[in-house]
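Note that one protein chain is taken out, while the other chains of the complex remain in position.
Moving on to chain A:
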Amino acid sequence: MSWMCSVMCRGLFLRRMGPVLLVWLAVCLGGTWAVDKGNFKTCEQSAFCKRQRAIKPGESPYRALLETMELTNTRLTLQLINDNNKVRLLLELYRLQGNITRVKINELKPLKPRYEVPDVLIREPPTEPLSLLSQDENGVVLSLGPESQRVIVSARPFRLDIVEGRDVLMSLNSRGLLGFEHLRMQEEEKVEDGMWEETFKSHTDSKPNGPSAVSLDFSLPGVEHVYGIPEHADTLKLKTTDSGDPYRLYNLDVFQYELYNPMALYGAVPVMLAHNAQRTTGIFWLNAAETWVDISSNTAGKTVFGKMLDYVQGSSETPQTDVRWISESGIIDVFLMLGPTPREVFSQYASLTGTQAFPPLASLGYHQCRWNYNDQEDVRSVDAGFDEHDIPYDFIWLDIEHTDGKRYFTWDPHKFASPKEMLQGLMDKKRKMVAIVDPHIKIDTNYKIHNEISSRGFYVKNKDGGDYEGWCWPGSAGYPDFTRPDMRAWWASQFAYDQYEGAMENLYTWNDMNEPSVFNGPEVTMHKDALHGAWEHRDVHNLYGIYVHMATAQGLIERSGGVERPFVLTRAFFAGSQRYGAVWTGDNAAEWDHLKISIPMCLSLSLVGISFCGADVGGFFKSPSTELLVRWYQTGAYQPFFRAHAHLDTPRREPWLFGPENTALIREAVRQRYTFLPYWYQLFYLAYHTGEPVMRPLWVEYPQDPATFALDDEFLLGRDLLVHPVTEEGARGVTAYLPGKDEVWFDIHTFQKHNGGQNLYIPVTMSSIPVFQRGGSIIPRKLRVRRSSACMEDDPYTLYVALNNQRTAEGELYIDDGHTFNYEKKEFIHRRFSFSNNVLSSV
């Protein structure tokens, strides 16, 4: 899918309006290969960001009023006062189970309630007791549980330090950047530009509640590497933002996004991980409004030589990263996940927002998508093509053109006249289908879905109280208010087999455009002053996508009476989206750099809980060279969500259209994927069970090896597979870093053994996919690759036992029915294997 340019240039227009469109086309083509940055705000153009960023480090006006402190068993409360305007804030501090500290700051007496994000935490996090260690007029020291962890509350200026032993782990407001714009009456104070109204391009944001931004700084002593806060098309290791814009979190449909910059994309997870060789921590900033994150570092820009000089000269300055979060509205509600290991941070975050939904096994197979498979005959012949060329696949996808005039839940009466026949044809081959269901609803009184939503009053309202209307694929469209539980319940009910005509149990769903995308809205999204009940869209924006995803997944669960696992792909997401299915990196392009960026983009998502991630194989926009397409299949085969997709205007690119040699290369890549399905499935079970990511940066497993900290051209699957895909055009070889001084790694194709702790040059040909199995591991595979994963259900497993230097190995195998929730009732086999003394045993 994509944005305006392609809407306007779709075939129909071209055919009918060729001459008229010529001038327009020229404009379109002229600026075509990069995002039009002018369509999206910079911090400078976003009034609250500009205001908050203008606060310079220094003496904070905030002071803790220690006399207001109340300490109960579960929480500490304390008032803060802004000495400049005497507005009081209420600080709440909780010690949560599992080494997490929660800090909430709200106005003590706000003019009206401020938004607190619901539905993202899986429960009210259980607390642990806090105890007072000491107190004087300068501050308070509290003990955080049994360890030597303490939190120090300083009164003037207000500041929080979390300390373990002699080390400061994290400090809040240490640079004095806490900012909390209290709600006020308009006439009350001097008015700055953009406080009560703001205009961007032709759109005016009415801002009836005035300024309401919040911001806070965090210092991370000893930290040089921070990660996370997806979604950005940037490196795994986050960059400092001093010289440009902060990283932006604001779900947006960005047309032809540009790489290596901090611009916002389709999803937002406000979670950052900080890592050094001793410790990993995380910051979860629970706020769904537009958010900007500034990162600075006292070592950034220093060369290795400079750092060495510091060391030699005994420069005492420890490296430190400083982070500032700025959000447009809501409150400050931040979870400090204190690790200390990466695995513990994952489980801490999982304890707050839940783990990856355990996907149906088939969804880990290969997905064939295109905008669009034109009709049932097209679907039939593509399906047959996979058999003819002996390439396995599990899902074929239908994009928006399958509907009757972009009315979701319907089928084009001519092109898809008998969907059940089509689905049955796929079912006969144990294959499945995904059809798109977007959240924008065509305003058409002959459309049942629209009429029901409209008559129930379920649409988002505009600032004047009428139904909000925007322009999207169907033309004029309404946007259901997915923040309402009753709306979500109704939406879920529409997936029932007696509601969704033509659907069968092998039809699954894809939610696109759920940022939400509004072609004629500010920054291609919804007006911030649109209303979701009492709340402004401003407050809930980044939640819209997760709610659509949530309601859709719920619908798929309910249609089977709670028996079958859903599979739903979403483009927009938020913290917690992992609970509802898969995400992909949106409308990328058929360029080598886009192939490369798929690795850090999915790694960043993995680190913040979203394991089921993939990029469009082949690239969505433009047409890939054959070499790029083959390399992308080889890379995608080793990434969690493996789907090829292509724009409507690109030439066909089913795997067999590039000559027998390339067909064979692609077939081999896809077949490798299928042989590893048992391992993938086990990793996803683990992700569901523990919150550990499926696809991992190397530093997660080798946290003390600084050589791994910034690696993002290779990655691990679980602990045991290391993948360094070829992502360079015309590559003759790649250099892979094999971690672990005591490890050995086996090439999975040749079984050649390599020692860990080295950079290994690997010569490559077009058939090479450099993948290594860790010595000491046992990986289950299925070598009888068949038409689809379901066809392989009863096939035998082959265990690949790779011995370490001690000639031992360990591994596991997880088996269940592959598609129901019965695993929750322990209906599965989960065995552990170990190999030692030349004996393989299983428990």
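Just so we're on the same page, a contact is a pair of C-beta atoms (placed from the backbone, for glycine too) under 8 Å apart; a residue touches a chain by one contact, two chains touch by 3 or more; residues count from 1.
Following the convention adopted for this analysis, contacts and distances are computed from a predicted model.
For the omitted chain of this complex, the UniProt record lists the protein as "Glucosidase 2 subunit beta", which is one of "Eukaryotic translation initiation factor 3 subunit G", "Glucosidase 2 subunit beta", "Centromere protein N" or "WD repeat-containing protein WRAP73". Here one chain is not drawn; of A:Gly179, A:Gly576, A:Gly775 or A:Gly818, the residue touching it is A:Gly775. For the chain left out of this panel, the touching residue among A:Lys430, A:His689 or A:His830 is A:Lys430. Among A:Thr240, A:Ser296, A:Ser347 or A:Asn374, only A:Asn374 touches the chain left out of the display. Within the complete assembly, A:Phe751 is the residue of A:Tyr260, A:Tyr497, A:Phe751 or A:Phe828 that touches the hidden chain. Interface with the hidden chain, as seen from chain A, comprises residues 6, 9, 11, 14-16, 18-19, 22, 25, 28-29, 32, 374, 378, 390, 414, 428-430, 622, 648-652, 746, 751, 753, 775, 783-787, 790-792, 794-803, 807, 813, 815, 840.
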